[in-house]
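Taking it in order: structure first as structure tokens, then the write-up.
What follows is subunit A.
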Amino acid sequence: MDILIQTIGDIINADLGSPLAAFIALLLVSLAILGFMSLTAGGLSFIERRVAGRMQSRIGPNRVGPQGILQFMADGLKCAQKEDLIPDGADRLLFKLAPVLCFIGVFGTFAVLPWGNGFFASELNVGLLYLMSVTSLVVIGMLMAGWSSNNKWSLLGGMRSAAQMVSYEIPVALSLLPVILLCGSLSFKELIGAQGAMPWDWNILNSPFTFISFFIFFLAALAEGNRTPFDIPEGESELVAGYCTEYSGLRFVFFFFAEWANLYVIGAVAAAVFLGGGHLPFGLESDIVSLLVFFAKSFFMVFIIIWLRWTLPRFRVDQMMTLCWKTLIPLSFVMLFGQAITLLIYHELTFLQSIVSLVLFAICVLVGVKFVSRVLVNIKEQKYKMMHTLTGS
Partner candidate 1 sequence: MGLGNYFKDIKAGLTSAFEGMSISLASLFVRPVTVQYPDVDVKSDEAMRENYNGPLRGMPDNYRGLLDVDLEICISCKLCEKACPIDCILIEDVKIDKKQIVGRNGKSTMKMKSPIQFDIDNSKCMFCGLCVDPCPTGAIVHTNEFEFNRSDRSQLISRFVKADDRAQLKVRGAEIAIEDAKAKAEKAAKKKAEAEAKAKEEEEASKDQSEAKGTKE
Partner candidate 2 sequence: MSPIYARMSEVVLNIDVVLNIVKDELGLDLVQDESAIEGSSLVVPSESLLSVMEVLRQHEKLKFRVLMSQTGVHRGEDMLLFYHLHSYEFSHTICVLCVVPAEGGEVDSVSCIWSGADWLERETFDLLGVHFKGHPNLRRIMMPEDWEGHPLRKDYKMPTEYAGIDNTPCSLEKLDD
């Protein structure tokens, strides 16, 4: 059931049976989503800059608003005031259309994204399939932007992005297949419903195969979202700014809007499909709580993406393609078959699943502990031992 539409319908107190009321309700829903998306994208841009700043021993934007929280609004306003330049010799129609397409590609995904355990803008039974196909629009947008700019760097960026995105759609889809196999559905509602509250009940820890599938999905989704280490289409040290070199003002904002919103999409899909959606243990289930839990999980994934970006260098274009075709795709096939076989075994030996899940969970905890200890060592090394006794200049 389309709960959001229902809710809106309740609020405006209309009979959803009539076409006009349904249209108004839909419009309101999409406006709400647009508002959410802009806030998320803007907020993420702020969070990313602050996190990046702290990871690089600097502060990041902290001037506009308390702790710089309104920085994204200032940036948006600034960009809105900029002159809208279209380069001489550019294909004007395509040049104007490209950012819109990119934006639509990301905006469309919000139609099926879950907002918690029971919230959906529209609950499609082919939700994942829809999501995969609608994000392909972004490729066309970037290719158009690169081609129409009449700039060779843009063209190179556009070509790279086309090659990259077309290739990485395959591992994204393939790595989702084991989970689909497990849950037997493409609908987000059922994917979430099939998982439990505790970590070992999540899809990711179901078997080693889903575990690895998660990483494949994560990497491939990074590549689709143009994030480091796969930010090859816009790698500024190589291609100036890639496909969006010639864009300015609001059109440029559209691209970056799409990019940051896409971050959230990646996080949300990962949270819904692999990380147990909005479930909470100990029977604390309620709509609002599941909403919060879901957001927390999505934003944690987003944080990891940001964190990765400010840690890793960038692949070279051929290495990126090698990684896709020679590593991720074969691996995801193996995972698919492995999961199929595992399912058969689990069917025979039901207790095995919980043992495997617990073992995987234990491994995760161990790795986490190791990680924390490394972090502590590194913190100790980085701190400058102040010489308070030696104050002479």
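Here, a residue touches a chain if its C-beta (ideal position, glycine included) is under 8 Å from a C-beta of that chain, and two chains touch if they have at least 3 such contacts; residues count from 1.
Keep in mind how these were chosen: all candidates are chains of the complex that A comes from, given by their letters.
Treat the numbers as computed from the prediction; the structure is a model and nothing was measured.
**Student:** For subunit A, which of the options 1 or 2 is its touching partner in this complex?
**Tutor:** So the chain touching subunit A in this assembly is 1.
**Student:** Which residues of subunit A touch candidate 1 in the complex?
**Tutor:** 51, 53-59, 307-308, 310-312, 326-327, 371, 374-376, 378-379, 381-384, 386-388, 391, 393
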